[in-house]
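A single protein chain has been omitted from the complex, and every remaining protein chain is retained in its original position.
After this line comes subunit A, so read on.
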């Protein structure tokens, strides 16, 4: 039995009177890709900063790579790579210089790393100055520096927020390669669908506390699809079906959120009603939370 790479228990961090983290738990096992989800302002970045020893915890226990991130930050950091959500670069250094600098600061040798290959794959121009890069390109600089070496742990804070779909695919491939060689990844995001193809387990937080945690399979109820359809005939009766929520009919338009098991049944009903337009979107985390809270409140009653 190997010990977790990240182990956070009852973490509390307050800024003045505001409790950004309020008894948060997070466990990341070796070799897994762990999705760290939450809406904006939930405390994801704060947790990561405590994990990196940038912020001092007020209470709770934090273990990173088996050590104390506050006491031995620099030593532990040689074994991990970090990409912040909002990358800021030195305006007068070139992208290539920054990549090499960050690799060297982690104690690795850029010449022996995969930097060339990654610069190519992310189609990054390494001769541009830091001030000239767009948000997505700044993110690429940090990603290349992080993925070029073989760290034990990758901490990625909303790493794809500035990337286009093509680059997002490159990023997904790179993460898969990292995990294939045994790396552990903590991947934060505010969109479940963005990370669900990559992650093994997720922890969902809200207002500094854990709302849900477990394997993707165990969170089936989060896999609802929001369906909006326009029908020609009379709208089908969906409210009675177990697993269909939030049914709303407005004129010839029907909307509802559907659990995976009953999706075929709903689609059949819509087809029978003469569907002319159909959109299905994964629900936002906020919608899921609304569901989760309402369901829980309902169950208690």
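Rule of thumb we're sticking to: contacts are C-beta pairs under 8 Å (C-beta built on N, C-alpha and C of every residue); 3 or more make two chains touch, one makes a residue touch a chain; residues count from 1.
Rule of thumb we're sticking to: contacts and distances are computed from a predicted model.
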Per UniProt, the name of the complex member that is left out, chosen from "2-oxoacid:ferredoxin oxidoreductase subunit beta", "Acyl-CoA dehydrogenase", "ABC transporter membrane-spanning protein" or "Multisubunit sodium/proton antiporter, MrpG subunit": "ABC transporter membrane-spanning protein"
Contacting the left-out chain in the complete assembly, out of A:31, A:66, A:107 or A:234: A:107
Selected residue (touches chain absent from view) among A:77, A:140 or A:224: A:77
Residue of A:99, A:187, A:238 or A:254 in touch with the missing chain, whole complex considered: A:99
Among A:87, A:205, A:256 or A:269, the residue in touch with the chain that has been omitted: A:87
For subunit A, residues in touch with the removed chain: 49, 52-56, 73-75, 77-78, 80, 82, 84, 86-102, 104-107, 110, 126-129, 131-132, 142, 155
